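One protein chain is absent from this view; the other protein chains keep their places.
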Amino acid sequence: MPELLQPVILGEGAPGRRGVVIPEPAVAAPELAEVLPASMLRREAPALPQQSELETVRHYLRLSQLNHAIDKGFYPLGSCTMKYNPKVNEWAARLDGMANIHPYQPESQLQGALEIMHDLQQWLCAITGLERCSLQPAAGAHGELTGILMIKAYHQHRGDARRTRVLVPDSAHGTNPATAAVAGFEVVTVASDGRGLVDLADLKSKLDDRVAALMLTNPNTLGLFEEDILEIQEAVHAAGGLLYYDGANFNAILGTVRPGDMGFDVVHLNLHKTFSTPHGGGGPGSGPVVVGKALEPFLPVPIVVRDASGTYRLESDRPLTIGRVKAFFGNFGMHVRAYAYILAHGAEGLAQVSRDAVLNANYLKANLKEAFEMPHAQPCMHEFVMSGSRQKAKGCNTLLMGKRLIDFGIHPPTIYFPLIVPEAMMIEPTETESKETLDRFVTAMHTIAREVDETPEVVQQAPHTTPIKRVDEVLAARKPVLRWRP
Amino acid sequence: MPELLQPVILGEGAPGRRGVVIPEPAVAAPELAEVLPASMLRREAPALPQQSELETVRHYLRLSQLNHAIDKGFYPLGSCTMKYNPKVNEWAARLDGMANIHPYQPESQLQGALEIMHDLQQWLCAITGLERCSLQPAAGAHGELTGILMIKAYHQHRGDARRTRVLVPDSAHGTNPATAAVAGFEVVTVASDGRGLVDLADLKSKLDDRVAALMLTNPNTLGLFEEDILEIQEAVHAAGGLLYYDGANFNAILGTVRPGDMGFDVVHLNLHKTFSTPHGGGGPGSGPVVVGKALEPFLPVPIVVRDASGTYRLESDRPLTIGRVKAFFGNFGMHVRAYAYILAHGAEGLAQVSRDAVLNANYLKANLKEAFEMPHAQPCMHEFVMSGSRQKAKGCNTLLMGKRLIDFGIHPPTIYFPLIVPEAMMIEPTETESKETLDRFVTAMHTIAREVDETPEVVQQAPHTTPIKRVDEVLAARKPVLRWRP
Amino acid sequence: MTYAYLPHTPADRAAMLDSIGVSSMDALLSHIPKALREVRLDLPRPHAEAEIQQRLARLAARNVSASQQASFVGAGVTHRYRPAAVDQIASRSEFYTAYTPYQPEVSQGTLQAIFEFQSMICELTGMDVANASMYDGSTAVAEAALMAVRVTNRPRVLVCGSVHPEYEAVTRTYAQGPGLVIDSLPTRADATDVAAVKAALTPDTSALIVQVPGVLGTVADLAGLADVVHAAGALLVVVADPIALGVLEAPGRWGADLVVGEAQGLGNAMSLGGPHVGYMACRDAHVRQLPGRICGMSQDAEGRPCFTLTLQTREQHIRREKAASNICTNQALNALFSTIHLALLGPEGLRDVARTSALRAHHLADRLTRLPGCRLAHPESPFLSEFVLTSPVPATQLRDALLARGILAGLPLDTWWPERTHDLLIAVTEMNAPEELEALVAGIAAVVSAQGGQRSQEAVHA
Partner (left out) sequence: MTYAYLPHTPADRAAMLDSIGVSSMDALLSHIPKALREVRLDLPRPHAEAEIQQRLARLAARNVSASQQASFVGAGVTHRYRPAAVDQIASRSEFYTAYTPYQPEVSQGTLQAIFEFQSMICELTGMDVANASMYDGSTAVAEAALMAVRVTNRPRVLVCGSVHPEYEAVTRTYAQGPGLVIDSLPTRADATDVAAVKAALTPDTSALIVQVPGVLGTVADLAGLADVVHAAGALLVVVADPIALGVLEAPGRWGADLVVGEAQGLGNAMSLGGPHVGYMACRDAHVRQLPGRICGMSQDAEGRPCFTLTLQTREQHIRREKAASNICTNQALNALFSTIHLALLGPEGLRDVARTSALRAHHLADRLTRLPGCRLAHPESPFLSEFVLTSPVPATQLRDALLARGILAGLPLDTWWPERTHDLLIAVTEMNAPEELEALVAGIAAVVSAQGGQRSQEAVHA
């Protein structure tokens, strides 16, 4: 029977071993049993590992070796903007004066941190073309919730209680409808048309006085710019609704186009995509929201402001605020990184970022369009979606081709999303990849396409080079084993 | 034709790419061509890589994956003391106040650093049982040179010009005779006896007024304690010679036995072995020397002293000093790590270190003595040497068995050293390895011994699991390719 | 201008445009309305890396860090020892530059670490199953409230006064979406008043939320609470400090249905309040209502045990508007920090952290309450390592006076409750060496006696 590549650490070690020694109390004080009732004290110690520091280090080092990562190779995961995470950002966030500060210190002890947050708020306003920013949300979906709750508060404040619906295109990311639902709205889906863009007619047919907002990603999840955006925004606003901008795809327009100019009322940004903070294997993120005049009164508290004297303060006195969406001020460590990232580029550099991102995506698209089906012929923005249906017909679906890519040292694209393209492969190269890397990817994809024709079993049994072979995801859900037990 | 696993970085990239941006001068100043004669200016730029930060990071990350390392697995490399390198030491050496200080700052700005060096000097005196310490040497061999030059100066100062010889046992490490030779001495080899210890008779026969010193490692490179050490030291001293202690094996006696008590006049310590500073793939090391009264006047300068007022100073005014052996004060970054390591243990903990090191070695020896030839039956200290001659007779020599160990995730032992044991395998587990790890090693060695009997070709073609197969070292020396060329 | 993160040379760009078959970048963007493309951003000029470092170092130096003063502020964020190995290992590129492990074949490292995190959380809380993390403690509480509402189908939530005010605030914000009603049990620091709970539970109440140790440091007795809550058809949600669980009985043993909390103290920097990591654990019966990612065991094609994300039909990317939550990105890396820290500590290390902190806190409380006019605000309640000192000097004044001595003495409670002007919340951890305790005692003594002196002077002159 094959074993786990690395045992689960909880069962490892021997009683009495430890990986770190803790200072003795070294004061005169009663033991715990004397200050707490016996019933409150733990009877059975938790079954944690008992290992030396070395063995613990080895365990996690070995686990790390089992991951793909940006620093190891190409990661063209659509919608995720797997760009390079600059090392100086990591350095900055770990500075003593950044990492070891407490949110309840007096503001006088936090002027450097507050300046960073203040400037970042300003810069994000400039970048989005909007008025006011809160850095509090912890991720994209959290920003969405914040934005939609503000929209709810806006309509409520106007006494407009009928607006119970949020419109969401069928190409939208899952968090959009989920957020609207969590915020107590009914979700109404808007169809895409043959161009892959919002079907204007369908949209208009659904616009009425029950609509609180339209949530839009632009470019959308097909990587296509919603060319009718000005018309869309007029229609939604005319119907009394607001426009929510999902900033997950902001890398496409950074420094080039601004949501505020497109007529959006609120934007969330994913600092962990566009602004290069690391994904960390699933987080942390940071999802600041930036709003226009209409929503400004409803922003969560606190917000950082700058006195006339140049002193930075936390402002909480905002009567119409929706309140807090998170304890403290958001994921400050990510703010520091995004701040450093913006400093490295300036306006000119950020525009170059989006232009190179768009260039890279179009380059890949142009070079793959012979071998794979491209549902949308027009130029894409920072990513594009192609279909594996031609290959599926030959017995190798998108999932299998993705797994096969692993053997070339490349992470599979996002697959089966967006839902409106069959056998979707969503490819986002990002601007930090060189032409050489893109060319290697093109070669790999062509090789796979050829294998589908000539040696489909090679694709069907992929991946071949990983320490574990294809994982049975159905089994995991059918017989859930969700924890180690002693 | 197979290719390099990873291309040599010098040829990579494209003109104009770069991995780091440098600040503009941003001052009014003439260009270089105006301040330096044209002839002095470089005509042709060096052919360095031209890559983005990401591609450079990937290159070296991929290279790193090709290494074995302590943090990946067991590394029983005899004589090298591949113990765990504590992470808090790495943290400490990178503190702004440790890493970013200059040796020519005024002493008033360096009191923390000087205190560390001062205390470390004191502690190393306590640990060795000697009088005075210099932290200047950069490695073990450098400490040896420092010590031997002091011995030379000592005899010269006494007007004793006949002492042109240094005695070195045949089991000694190569740096011992090499050092003596570099220091202008004639090297005379002392034989080992059947016990694996210094042959007393041979030693005595070579002791005369031409002998400047005996260089000894104790325990010696067979891992055996020189039981006659008190007799040896008397004989050498009686002949007017001095005793040099090679501290490479200090891990065997840390906190348990002291060279000063054994009669040694000078010791070098390898902070990169005994005191847990990392080997770094071949350095940096740090080789402090500690001396008794006889050699104290000859120590290199400067040395850190503490004023009556508690201020730390660099003392250079030592008339008989041999001078500097290195610019500045030694490898300070290593001093910081060793300081942290000693703090973590105290006297009691250091004694436990050597006891566990000895325990581990004897445990391995006891469990391997059936399968492999043990030339010396007595208990060993922190390491032991066994012979692969039995297996060699069956077609699998020590080299091959070492390569085969790699397939078990274990680094080969030191092989073919010391020279006096045929097919030597020198095994030093260190104290930081758990019983479970040692047991896995024993199992691996027994498996290999069985393979030698049953499937020798498996051993002969090892390693099987590495990204490159057995390397042709002869070819490298026959047709040297020592650099990349454009 | 050249940028270190952008590899393309002008020649690269030209070749690529050529390959695409367009003449310029502008041509490639021509489908975007031209008016929209004319932006000029008011941002700083591009900075060289050395300049970025210097600027950020300067900004950092304008904050006072916990290593620069003796810090006694806790209240949900604690200055604890982070073993050097935690950051050095978790900072490996393979961990922090990976995405969510949607492709298990190239993500076993992240997946197994999540599985270990879940398992450790279960061990600490005494619960059956835990998720891969929540944004933080506050949103974990809010999501627990929403989950209780889903499970019970009841629209009210009862929040005990021992819950951190910011956690309650976030819960109230989240409640605005579905329009839930949040009821408060009055702020009480002492052992949970079972009778008061019973009285406050309504047939619409989906859950009672309590916190151990409470935000004021006191430890409530959870015995019997679950029975009362369950009898009313509601769930018991316990917000617990995972480090305290090194010595306190696991909430699961007391019958909790949901245990949530903040694990910052385990391996995560304070970082001005984020990124931290929330956790959430429940009973097997409710796992399909649990928000967030869950990692489970499976097998590969050759029968080798391995890990994968599972039960994804709870999640937004599969179920969209019917998902249990909208959460997507969570705090995976922070959970990894906690996991490595717990692995290093083991059961004994964890106990030592809690014990050293608590014993020092009790020593400090004992010393402080001997000072004239100083007393514990809640002497009737047991506490662990955080307590409220009532002093004769207004707490903010006291705190500010001690800053000059390099001591951050605690959190003045009027931050949250304007009427508690003389109460200072003091937290003690293993980072507060005995000398720091001495310094705090001496500092408070000095301020208090100066004030006493001033007062008696005023009395004389009056």
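Before moving on, here are some points about what is shown:
Per-chain numbering from 1; labels A, B and C assigned in written order.
Here is the rule we go by: a residue touches a chain if its C-beta (ideal position, glycine included) is under 8 Å from a C-beta of that chain, and two chains touch if they have at least 3 such contacts.
The structure displayed is predicted, hence computed values, not measured ones.
Across the entire complex, contacts from the unshown chain go to A, B, C. Of the listed residues B:134, B:179 or B:217, the one in contact with the hidden chain in the full complex is B:179. Of the residues in chain A, those that touch the hidden partner chain are 14-24, 51-55, 57, 61, 86-88, 90-91. Seen from chain C, the chain kept out of the figure touches residues 4, 49-51, 53-54, 57, 67, 81, 83-84, 88, 91-92, 344, 430-431, 433.
Convention: only the chains that are shown with their structure count from here on.
Across the assembly, the mean Cα position most removed from that of chain A is the one of B.
Separating the centre of chain A from that of chain B, both taken as means of CA atoms, is a distance of 47 Å.
With each centre defined as the average position of its C-alpha atoms, the distance from chain B to chain C rounds to 45 Å.
The centroid of the Cα atoms in chain A and the matching centroid in chain C are 20 Å apart.
Multi-chain contact residues, meaning those touching two or more other chains, occur in chain A at positions 17, 21, 53, 57, 61, 65, 70-72, 84, 86, 344, 432-434.
With touch defined as above, residues shared between interfaces to two or more other chains in chain C number as follows: 3-7, 12, 46, 49, 51, 83, 85, 89, 93.
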